[in-house]
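The complex appears here minus one protein chain, its other protein chains still in place.
On to subunit A.
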C-alpha cells in the first residue's frame, strides 16, 4: 500500500490517496497491467475526492471495475465510491427502485448478473448497500465487503441512524458523514490487499516474545484503571492489546477501527478523543477512543465508555509511552517493521535445522543460499507465498511477498485467488471442505482447513503435489515454532 506523502483531513473534502483506485492495479509504477481501469493515469497520485466530476453518464465512470454505493431506503444517495453523490441521485433512485420492487413482492434481491458485471445488494434496515463489480470476485466476497462497508459507517455513526429514519423517512444522513470520504475509500481499497477483510482475523507485527510481553504488561496496567480496551498497533498490525472485560474485540472491529484511524489524518497530527462505535461489540452505542501516534506508524488507542475520560486517558498514554520507550519497545517495533515478517526463503526445510526463533534467523540471514539444494524462485519446492490463520487466536500471519509475487499486480492477483479459495472452502452449500489442491496457469494453490487453523499456500504452477503437501506441513511446523513471536498468545483476556 502506498503511503501518501501529504496530509489530508478528516475534516475536509479530501478523499483517499493514491490507493483509491486499486482495481486498476496502479501504483507508482505505471504498468500496463491486466486490468486497467480505463482511466487517465496521472490523477492517481493526487489526493482529492475521487472523480467528483463523474456521473453515470460519464464513460470513465461506467468503465470503473468496482463501484460501491450507499443509499437510504428512500433512494437518496449517501456515498458513492466514484462520482458525485448528488449527480448520481437518479442512479441511486434506480437502485432503490430495484430493491424496493423485489421487496414489495415479499422477496429479497441478493444479486444480479449482467454480462461480466455482478451487482450485489445488502439491505440493513433503512440503509441499502450495493456493489457493482466486474472483478470476478465471488458473490460471498463482495457481500462480505458490503458488510464491512456498512460496519465502517456504523463505526462512525452507530445504528442510531435507524431511529432517525424511522422518525423521518426524508432523513438525510450525508451531513453526518461529512469529511469521511477517505475512510470509505480506504476500507474499499483494503478489500483488494488486506486478507483481514475476508479471513476475519487480525495480524500481529512479529516481535520477540519479551518485547510483546513488555508492551502487554503496561497496557494491562492501564486497562486495570478502567480502560475498556487498550490497543497498540503499527499500521495494520497489532503490537499488543488487552481488555478490561472478559469480552473479546472482534477482528472485524479492529480492522474497521484501524482503518478509521489510519485514513483520518487528523489523528496523526495531534492526540484525539473521538466517539466511535464498534459494530460487533454494540451497534447502538458509542465508545470513546483516545488515539495518539507514538511515532510515524505506531499508534495507541484507548477505548472507554466515559466521555469525560480524556484527561485520565492522556495520563495513561504518557505512562505507556514512557514505559514503551524505556523498554525499547518502540525501537523494536520500527525494526520489525523494516525487517518484515516471515520469509519463505527462511522456511526450515530440514526438520533438524529448526531454530525456534524468527529473530535469530533474521539476524544471521545469509545473503546467498549456500546449501546444495537447487535455488528455487521464491521458497523451497516452488513455494511462493502462504497465509496461516489460527482459528483459536482469531489471528493470521502471511509470508512476505517475494519474487515472483513481487509487484502489486501479482500480489493483487494472488490476493484474489486466495479470496476465491476462501469462499470455495467456506461455501455453505457444498462445504466446508478440509483440503483443496488446485492447479491453473498461474499457481498451484493448496488449502488446508482444520479445527485449529487454515493454511493457504501458493506454489509454482509446476510444483509437485506430494512435495507441496510436505512443504505445507513444514510451514505449519514453522508457525508453531515461532508462534510466540508472530502471534499474540498467552494470558490474553480476549480468549475468554
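We take it that contacts are C-beta pairs under 8 Å (C-beta built on N, C-alpha and C of every residue); 3 or more make two chains touch, one makes a residue touch a chain; residues count from 1.
Just so it is clear, contacts and distances are computed from a predicted model.
Novice: If you look up the hidden chain in UniProt, what protein name do you find among "RNA helicase", "small monomeric GTPase", "Acyl carrier protein" or "Ras-related protein Rab7"?
Specialist: "Ras-related protein Rab7"
Novice: From the listed residues A:89, A:208 or A:467, report the one that touches the chain absent from this view.
Specialist: Going through A:89, A:208 or A:467 one by one, A:89 is the residue touching the chain not shown.
Novice: Given that one chain is not shown, which residue among A:70, A:119 or A:277 touches it?
Specialist: Per the contact definition at the top, the residue touching the missing chain is A:277.
Novice: Which subunit A residues would touch the chain omitted from the figure, given the whole complex?
Specialist: Within subunit A, the residues touching the omitted chain are 13, 49, 72-77, 86-87, 89-94, 96-97, 100-101, 103-104, 124, 147, 150-151, 154, 157-161, 164, 167-172, 174-179, 181, 228, 244-245, 247-248, 250, 252, 275, 277, 279-288, 305-307.
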